[in-house]
Each structure stands twice: as structure tokens, then as C-alpha cells.
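Reviewing the structure listed below.
Every protein chain except one is present and positioned as in the full complex.
Up next is chain A:
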Amino acid sequence: MRDFATLFTTLDQTTKTTSKVAALRAFFEAASDSDKLWCIALFSGRRPKRAVTTTLLREWAAELAGIPLWLFEECYPIVGDLAETIALVLPPARQHDDQPLTHWIKTVQSIAPQEEAARKKIILDAWDRLNTTERFLFNKLLTGGFRVGVSQKLVTRALAQCTDQDEAALTHKLMGSWTPDSITFDQLVLQDDPEADLSKPYPFYLAHGVDDIDQLGPVSNWCAELKWDGIRGQLIKRGGAHHLWSRGEELMTDRFPEFAQLRDFLPDGTVIDGEVLAFQDGVPLSFNVLQKRIGRKTVPKKMLIEAPVILQAYDLLEWHGTDIREKPLSERRHLLASLIENLPTDLPIALSKQVPATSWDTLAEARETAREVNAEGLMLKRLSSPYLAGRKKGDWWKWKVDPLTIDAVMIYAQAGHGRRATLFTDYTFAVKSGNELVPFTKAYSGLTDAEFKQITSWVKKNTLQRFGPVRQVTPQHVFEIAFEGIQASPRHKSGIALRFPRMLRWRQDKPLDEINTLEDLQEMLRQFG
């Protein structure tokens, strides 16, 4: 695993894209097909099944390190990563043999069916053969959640360079439901037939937020539609079967059985890009309703009635088996519209309505009022645009409505994970209710590293009480919290739950007695909930 550890270390040590790609290329050029395949799999979130609970791993690591479990548990939040904590506390390995990545993955896969004692023996033996970085990687394989500072995009770029093929075409090949156990490197990367896998989705085209509407030119070049707050999805009908993919490349077909009806009406070789939304009586329901469906692998009848979903169709990517992503959006929309027009109206699919783009002013107005129809703002798409792969600037833009905001005081702080393990970055905020402070949300993002650093040193000096890793702090610092939506929530003390809360600004100018009240939040709930 030394070569994979070297790759990981290099990726971890550099922030430069070119160095990352060079390191990946060096690995791809030297590694075996099987190691290459696993490397691609790991960097795209495909990992061996978790073979052992983290509880057992903690116990075994503490035992081998000769420390009590409580001491291990004290170290974990300071390191901020379980795999790393284990790698650091263990005594030095007594032997070292350089087995390839695939060997250690096979080891992890072999563990699951074993008895606990046998699993322990395998893992302890592995720990005793690996150096600290290799152990860390091995633990990541055991615990899942393999994340390094390299995007799938860079992995694809390096691989495209090594195998001398087009990056977008390779991106397409690497999508879908393959695992290293179900395919070879040759089949996945080198063979030129992505259609061999009928369930394979196209890479999603993603938009950036727009900074300056004035840059976009004549409004007549643009298609505007409401930006829905659901789950972006790709519906595929090929070979008589249908598949629904999320943007995170997760297959969601079974979670939304309503779409099975479409099988009988969509022709083979149809791929539609759209948004899965909870929808009733012609209006979208809030994201909370949809949320109930997301976590479930199967859906009880009651839920199908309470939280029915539809696909708001945005785009047509494949038509009668032909990839039409190169055609202009206007043409694709036209095909999509005529396809949906000819379907029975009671099917769970609708053409996403366009907002008439008569002038930028009318669009601005539509954006302002988007929240009233449970939309997040507008999507602007150039009518002549092809359907690209990945997040690209120029032709597609998100024009989101301004977030709701509220001023609140920080009352608890907790250290972050990973890169942020040394900083207090996770805060709980409260609003006033009479003389009391009522916690209503947590937020983790929105401040600069310098601000987090400043607050961290303040938290260390102003801790009132500790509850495990959580510090109760003097209520003093006021923040403007931005959020996208507000919902009633009986599970929370405040009675409300926010969508996408984050810190917009640290209001060092605001004293504690000027923060918002619980009544203010309740008023927002009445208005926007």
C-alpha cells in the first residue's frame, strides 16, 4: 500500500491542482489494474462495506495502545477523525510488508462474515504491519467515509490524460452503479461503450450563483424557470426498465415507486433531468415533507398519500436512444415539451414552467416572490446552451432569492472535525424570549478562518461549563444568521427548524440586548412557513 499512501500524502500536502493531477497520473501509470480500479472507486465514494463497528475498533485500539477507553475518547475530538486517532495511539508496527491496496481491501472484505474474535485478530494483525499513514488509510477503509482533498473531477482528469481520452466522455463512463467487484478496469475505463450499462446516468450539469445580471446580455437569449428546492434527479428509461439517479450518483428508484408508472409511457432511450418534489394540488410542498421520504428505502402506502412526489422536468438528455446533449437547450426543451404534452395528465411528471422572460425587471420580480411558491429563486439558462458535464460558468446560472436573516447570540461552541478540529466552529444560537435565551439553531459556516481563530481563543477564555466536547460560553457575541426556509418543528424547544442556516456576519457592532426575539421567529414562521 506504500504507493497508495504516497499518493494520499501528496494529495494531502498540496493545494495545487497541477501537483494533484501529476500525483494521480504517477499512481495510475505504475499501479496494477485492480489497484487503479479501487483507487477510482475510493475517490468516487465507492467503498467496501463497513465490516466492523467503530465501537469495537475503539476498544481494540485502546487495548493495543495500553490506554483506558476514556483516554482514547478524550483524544478523538482533539484529533477530529477516528481513523487518524486510532493510527496515532497504536504502538509502532513490529513488521512491515508492502502489500498492494487491493490486498488490504480484500482483507477488509474478508472480515464481515467472520466471528468477532477472528475479525479482531485480522485487524490487529493488519495494524501491526502498517505504518502510521497506511494504518490511517486502512482504518478509513474499515470505517468508510474515505475523503481526501481531491475531487472526482481531478481523478477523472488524470485518468483521461493517462488513457488519452476525452475528460467529459470518461466522466460519463465512470458514472453509474459499478463497483470494483462487478467490473474490470478495462471494461470501465478503456472500453468505449458506456451504454453497455443501461442504468448509467449522464454527468449532471450544475450552475454557479450569478453575481451580476447586467453581464448576461439581452433577456431574449435566456430561459428562466423557478428553482425548486427538491432533489435533483435523472430519470432513465432504457430496455424496458426505469432508473432514478440523484445528483450524488445514488440510485433512488425504489424510494420513489410512483415513477414506475412512467415506464409504460416513456419510450426506451429516454433520459430526463428534473427535480423530484413533494407536490399536491398543483403546488409544491415544503422540503420537510420530501425529507420524510428521503431516508426510507421502501415507502409505506400512507406516506405515498401524505407526501406524493412528481418530477418537475427541466431537460431532455437522451431521446430515442440518442445522446442529444449537444443540441441547444431551446431544441431539447421543445422535444421535452412535446413528450410530456402527449402523456396522460395524471402521471407524476410535469414540464417545469418557464417564467416569461420579457425583461430583466419582470424576472427580478419573479425572483423576489419565489419564496411564496416554495421556490428558491430562478434558474437562468442560455437558450443556445448545450448540456455540459459538471459545474460550469457561462450558460447556466442560479439566481437565488436573498436569504431570510435573524440576529442571534452564540451560547454553545464545539470544535469542528478534520481541518477544523483545532477550532471552535460549530455554534448554537439563541434568541430572546422575555428574560430567557432560547436556542433555535446551530450553524457551522460563513466565517473566515481568521474569525474562527479569534472566536476560538475567546471561547477558551470564556467557557462557563463543559458538557463533553460542548462548551457553554458567556452569551456575548451576536451573529446574523441567514437561512433559506423556516418550518414548525415540535421536536425543537423553540418550536421551529431552519433550512440551511449559516453565519452571514459576525455583528461585533451589536450588543446582546438588540438580538431578535422568539416572537420575531414566530412571525417569520407565519409568513414563510
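Here is the rule we use: a residue touches a chain if its C-beta (ideal position, glycine included) is under 8 Å from a C-beta of that chain, and two chains touch if they have at least 3 such contacts; residues count from 1.
Here, contacts and distances are computed from a predicted model.
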Query raised in the report: Looking at UniProt, which of "Putative exonuclease, DNA ligase-associated", "TRAP transporter small permease protein", "SCP-2 sterol transfer family protein" or "Cytochrome D ubiquinol oxidase subunit I" names the chain we cannot see?
Result: "Putative exonuclease, DNA ligase-associated"
Query raised in the report: Which listed residue (A:50, A:420 or A:507) would be found touching the missing chain in the intact complex?
Result: A:420
Report summary line: Cross-chain touch to the chain not pictured, restricted to A:457, A:476 or A:527, is A:457
Query raised in the report: Considering the whole complex, which of A:15, A:55, A:95 or A:435 touches the chain not shown?
Result: A:15
**Report entry** Where the unshown chain meets chain A, residue by residue
**Finding:** 12-15, 65, 67-68, 70-72, 74-75, 77-81, 84-85, 88-89, 136, 149, 415, 417-423, 449, 453, 456-457, 460-461, 463, 466
